[in-house]
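What you see is the complex with one protein chain gone and the rest in place.
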Amino acid sequence: MSPLVFYPLAFVCIASAMGVVLSKNPVRSALCLVSALFCLAIFYVFLQAHLVAALQIIVYAGAVMVLFLFVITLLNLESDRGLGERPALSGIGFCAGAFVAASLVAALSSAVAPGSRGVVLPQTFGTTKVLARQLFGDYLVAFELTSVLLLVAVVGAVVLAKRDGSYEGDEQDAAPARQSEEAPH
Amino acid sequence: MIGTAHFLALSAVLFSIGAVGAVVRRNVIIIFMSIELMLNAANLAFVAGSNSLGSMNGQSIVFFVMTVAAAEAAVGLAVILALFRNRQTVAADEIALLKW
Partner (left out) sequence: MEWLIGGIESLGVILVVLTLSAMLLWVERKGSALVQNRVGANRAGVFRIAAPFNLGFMNTLMADPLKLFTKEDFIPAGADRLGHALAPCVALFPAVVTFAAIPFGDTIEVGGRIINLQAINLDVGFLYITALVSLGVYGIVLAGWASNNRWALLGSIRGSAQMISYELAMGISLVSMILLYGTLDMQEMVRWQGGLLFGVLPAWGVFYQPVAFLIVLTAGIAETKRVPFDLPECESELIAGYYTEYSGGKQACFMLSDFAEIVMVSGLVTTLFFGGWQVPYLDSKAGLGLPGMTPMALPAALITALQVGAFVVKVLFFCCFQILVRWTLPRFRYDQLMNLGWKKMMPIALLNMAATALIILLVEQGR
């Protein structure tokens, strides 16, 4: 990957990530996160992970972030105070973050010799076939378990988000909502 | 020439930004997004490692991380919805009922 592509893209990626943390408006944070995730997908393409790049966009940009935006608009969140409320604590947080970043960068750079290109990759590296063979072979149990996890997550999300809570104690709160919605069950 | 070290450094920076966001922000949704950012930083490190070692294991793990992140987002956002419905707030420091 040429530096001419890497550095601008990395800059956009980091700027978007900063935008997630610094924006006052949650919608803007979410859109910044989408942009950061999109940049990561482009990096994956250059790292010969085409399938992962496509999945990154389909899963994150197409599903997860839409869900985030949906919840934000549903809750009708106005801009909050951002970082302005406790500047001293935020400052400490950022200093600590910068320290973590510096030490991580130092540690990781020393772990890999700079400029090392590693091994020569086979032509089929990162293709769907190879990845699928691994997922349905070596990681079959884990793969099946994630499907169970997803099912549990779906059921859990429905139970948690259901408006007319099935608890008896919530009856008073839920009553008006139930009238207006006319629950189908 | 851009090597694995560059990608790892970028991943470290992104992770730290996410960590800072999770610590300093009060809005639960933004904390949640910062966590997603940290997960993605880890994914980048996995893919870079996979590329430099010539092994597909890194990419497989990214696949699993994405699945778990999707499940986490669904449940987490449902929790936030339920929370907002009960307490009309998404500020993390106002949700202190279980604290003593």
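As written, the chain order gives the labels A and B, with residue 1 at the start of each chain.
Heads up, the rule we're going with is that contacts are C-beta pairs under 8 Å (C-beta built on N, C-alpha and C of every residue); 3 or more make two chains touch, one makes a residue touch a chain.
These numbers were taken from a predicted model, which means no experiment stands behind them.
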item: Where the missing chain makes contact, among the chains that are shown; value: A
item: Residue of A:Val5, A:Ile58 or A:Leu145 in touch with the missing chain, whole complex considered; value: A:Ile58
item: Selected residue (touches chain absent from view) among A:Ile14, A:Val27, A:Val100 or A:Leu150; value: A:Val27
item: Residue among A:Val5, A:Val66 or A:Leu89 touching the omitted chain; value: A:Val66
item: Footprint left on chain A by the chain that the document does not show; value: 27-28, 31, 34, 50-51, 54-55, 57-58, 61-63, 66, 69-70, 73-74, 127-128
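One rule holds for everything that comes next: only the chains that are shown with their structure count from here on.
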item: Complex interface listing, chain A residues touching chain B; value: 1-3, 6, 10, 13-14, 17-18, 20-21, 26, 29-30, 33, 36-37, 40, 43-44, 47-49, 51-52, 55-56, 59-60, 63-64, 67-68, 71-72, 74-75, 77, 80, 83, 85, 89-90, 93-94, 96-98, 100-101, 104-105, 108-109, 111-122, 125-126, 130-131, 134-135, 138-139, 142-143, 146, 149-150, 152-154, 156-161, 163
item: Of all residues in chain B, those that touch chain A in their complex; value: 1-21, 23-27, 29-30, 32-34, 36-37, 40, 43-45, 47-48, 50-54, 56-57, 59-60, 62-64, 66-75, 77-82, 84-85, 90-91
